[in-house]
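Complex shown without one protein chain; remaining protein chains in place.
Chains: A, B and C, in written order; residue numbering restarts at 1 for each.
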Amino acid sequence: MTSTTIDDAPHIEPSPSTQERRNYLNDEYGVLSWLLTKDHKRIAILYLFSVTIFFFVGGIFAFLMRLELLTPEGDMFTSDTYNKLFTLHGVVMIFFFLIPAIPAVMGNFILPIMLGAKDLAFPKINLASWYIYIIGGTFGIIVIITGGVDTGWTFYTPYSTQFSNTKVFATTLGAFITGFSSILTGLNFLVTIHRMRAPGLTWFRLPLFVWSMYATSVVIMLATPVLAITLVMLMVERVLHVGIFDPALGGDPVLYQHMFWFYSHPAVYIMILPGMAIISECVAAFTRKKVFGYKFVAFSSLAIAFLGFLVWAHHLFVAGISVYAALVFSFLTMLVAVPSAIKVFNWTATMYKASVSWNTPMLYVLGFIGLFTIGGVTGLFLGALGVDVHVHDSYFVVAHFHYIMVGGTIMAYMAGLHYWWPKITGRMYPEWWARLSALLVFVGFNLTFFPQFLVGYVGMPRRYHAYAPEFQVLNVLSTAGATVLAMGYLLPMVYFAWSLKFGRKAGSNPWGAVGLEWATTSPPPKENFHETPVVTWEAYDYPAFLKAMKETQHV
Amino acid sequence: MSDVTLHHGAEHAAEPHKHGHHHPFLQHHFEDLGQQHEASTLGMWFFVAQEILFFGGAFCAYFVYRAMYHDAWKLGSHHQDWKIGAANTIVLIGSSLTMALAVWGAQGARRKFTTLMLVLTLILGGIFVGVKGYEYSVHIHHGLFPGAQTYTNVESAPELTRGVELFMTFYFTMTGLHALHMVIGAGLLLWFIKRTWRGDFGPEYYGPVEIMGLYWHFVDIVWIFLFPLLYLV
Amino acid sequence: MATSHNPDHVDHIGHAPAHHRSSLLSYFAVFMTLMVLTVVTVWVSRINLGDLNTPVAMAIAIVKATVVILWFMHVIHSPRMTWIVVISSFLWLAVMFVLFFADYMTRGWPLS
Partner (left out) sequence: MTDFPLFPEQASSVAPLVDGLYLFLVVVTGAVSLLIWLVIFYFAIKYRRRPDNELAQEQEPPAILEMTWTVLPLLIFIGIFIAGSLVFFRMQAVPSNALEVYATGRQWMWKFQHPTGQREINELHVPVGRAVKITMASEDVIHSLWFPVFRVKADVLPNRYRTLWFEATKTGRFHIFCAEYCGTSHSGMIGSVIVMEPTDYQRWLAGGTEGSLASQGEKLFQKYACDTCHLDNGTGRGPVLAGAYGKTRPIEGGASVVIDDNYIRESILRPQAKIAAGFQPVMPTFQGQVSEEDLIRLMAYVKSLPAPQTAAAPPVESTPIPTPTTTNVVTTTNP
């Protein structure tokens, strides 16, 4: 084991002559160079801005809802406004933030570099994906401005097609278009991973980030089209007043729920798998150790991708499906929980006899493992038929999926943002401010959503504008938590912007981590590597990687 | 048909063993033409997989309602003229053949033959969409289109009104989506006819034509399933 | 360390595109098969097989689709990856159909 001190080793500080070497940021200037770029790194930055805007738009809706729920009576907004708030919070957060965020920002930027490729397989399609996302997003903004939609992000029929007189058509069209943007991103990733790996980068030398992105792309490719056809049918029914899903005209509303959740449950895995991708990377980097059971973690991503398609009807246990179908789906739901459990146990085991650093990304990783565990096990509560009948459509469900989406995906997104910030911008974020914001997020999150488990089991239904007086105390706690959580999310906006100008210059490998992305300069040049790298080390093999990096430095 | 070499005048790559390295259509981020070809074909196959799930969702809903409203489906299907449907199927399979021959021609850099095949494919596709338009006008004339509250034909079986209207909704939605894919295909064909006429394709670089072929054959397969399900219940 | 292409250059298949060109004859043979099968489809639909009509029609359509996929779409000469994509997309479709009808078929069943 080499005795070099790792903290600043292998210290591939580029020599001064390469200091002002051209990188993808200062390679060309001007608005057009950004709006017509085909460089996957710039497209990732475009996505970063648009996704962050939607995150705060969705966040504002959430905060307004929490303010309304301070009091049992619905005395802040009319019930119509409240219904629009929770619908728009759902639509914006899911379709415009959670599904595109990690794949389009982190995936776009880091995946090609991790594979040692110059760019994604289809750069033009990658740019088209961003423009399609912007068109879909514009529909979302138009809906918000011109009056909102009040059907819930699930658009259940016959309410959404026959009874709601809000902007349902425009919202479904927006979601339909945004679906194509993520299909194109998925397509790009799959082909790049298959066909454009660097020489020597065999499948089992790939970072686990790539495995999880591969699984996510498979789920995107095979689930999103079913959402597309379901929304097409919804729009046909709403415009032509036909009864595909409307029982008064002969349709079956439960069929809509089947088709909607056939997409929407895999969509939950589209949201969490990229989170798991980042956590696997950060766990390896901040414990400086090979992730325990590399093959198990890699294949559990694929197992989640496949099993995720078999379980959707656990959203329909009380909706009117047959008893036997409920049994089948409850059993399959139990199977899909196993790969997630494997991942959590393997991450924990990786820290055995490791060198665990307490940098901000690792704080978020610890937070993720803790909160994702709660999210995962409460999923078992909902998968068990007996309990689900009671807690379905209650705040218990709301707490469950927020523990997965906020405690899981957004925590992982923050970890990834901090972990790759030096690589994206060449600057280090301020460590102590970042740790403070991580603490705020962790405390605020738990204070917001843990009371909701309790109030949900006691019997508070979901999507209620006014509720029974005995639920008030837990709701006040939850709103207090929401304020702390909001602080935790606003702080990074400040210090990330600050770090762009005043942040310490980051070398090409500030964390001393293994990975091709740490073998190029930060920010990386336009073609990622000056000459195509050759991978000779196994995944997360620290000694071999440090030796290989030493050799490239002396040549 | 004289064999026309790549008239772009771009000789083959300098080093013999680095075949196809500086080809006019090799994009910068690919190592060589082989990798580019593999990547684009694989990308197209993932796109076709996604389309299979897209139409698959519609077929699944179709079958659920076919089981639920069997008599209405039978009655609705009798309102279709199966002879026109069969003729249309033959036209579409013919266009699939000419498309496959176009790919064959592109591989052999036979410029005129390939262009002719692509034009034939476009014509046959146009015929198909034209016939569909005719069928739509007949249905609309009879008031047999979704949303047609007035449903004149079957007076005494009011129950079948709703079932048949549901059948017609599926008919129009699925054949409409299929026709839309045909129109997009026709647009692509026009662009490919221009490129083939310009002589872009040869044994080394025929990927785009093969991709066009994959798309066209997929649209043909969707019709192969649509024909028995809508016309011959 | 020169970055020549090192030996275990996995998954970088060759330099020139997969250079397989099916014979003209095979295209016409496929075309004729499809024509025959179309005629069979129409003919079979005229016979009243009761409940068997749908499965038979579907079987013929699947055969026609497989023929088009294998020969017209050159899957028969394609690398293994293409096979995996085709088979998995139809597998996912089958999963959708089976689990949809798991609900619709068993709706009427009484509790044991």
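We take it that contacts are C-beta pairs under 8 Å (C-beta built on N, C-alpha and C of every residue); 3 or more make two chains touch, one makes a residue touch a chain.
No experiment lies behind these values; they were computed from the predicted model shown.
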For the full complex, which residue in B:L75, B:L118, B:L144 or B:L189 touches the chain that was left out? B:L75
Among A:H392, A:H418 or A:K526, single out the residue that touches the unshown chain. A:H392
Which of A:D75, A:E470, A:E531 or A:E551 touches the chain that is not shown? A:E470
Please give every residue of chain A in contact with the chain that is not shown. 1-2, 5-7, 74, 79-80, 83, 150-152, 156, 158-159, 162-164, 247-248, 253-254, 287-290, 292-293, 296, 318-320, 323, 326-327, 330-331, 334-335, 337-338, 341-342, 344-346, 348-349, 351-358, 362, 366, 369-370, 373-374, 377-378, 380-381, 383-390, 392-394, 454, 457-459, 461-474, 542-543
Could you list which residues of chain C touch the chain missing from the display? 48, 108, 111
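One rule holds for everything that comes next: only the chains that are shown with their structure count from here on.
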Distance-maximising chain from chain C - centres being C-alpha averages: A
Interchain centroid distance [CA atoms averaged], chain B/chain C, Å: 16
CA centre of chain A versus CA centre of chain B: separation in Å? 35
Interface hub residues of chain C, defined as touching at least two other chains: 12, 81, 88-89, 92, 96, 100
Residues of chain B that touch two or more other chains: which are they? 35, 38, 42, 46, 49-50, 53, 56-57, 60, 64
Note which residues of chain C are touching chain B in the complex, please. 12-19, 21-22, 24, 27-28, 30-31, 34-35, 38, 41-42, 45, 53-54, 57-58, 60-61, 64-65, 68-69, 71-74, 78-79, 81-82, 85-86, 88-90, 92-93, 96-97, 100-101, 104
So in the complex, which bits of chain B are touching chain A? 27-30, 35, 38-40, 42-43, 46-47, 49-51, 53-58, 60-61, 64-65, 68-69, 146-147, 162-163, 165-166, 169-170, 173, 177
Could you list, by residue number, the parts of chain A that touch chain B in their complex? 117-123, 125, 183, 186-188, 190-192, 194-196, 221-226, 228-230, 232-233, 236, 240-244, 249-252, 255, 259, 262, 527
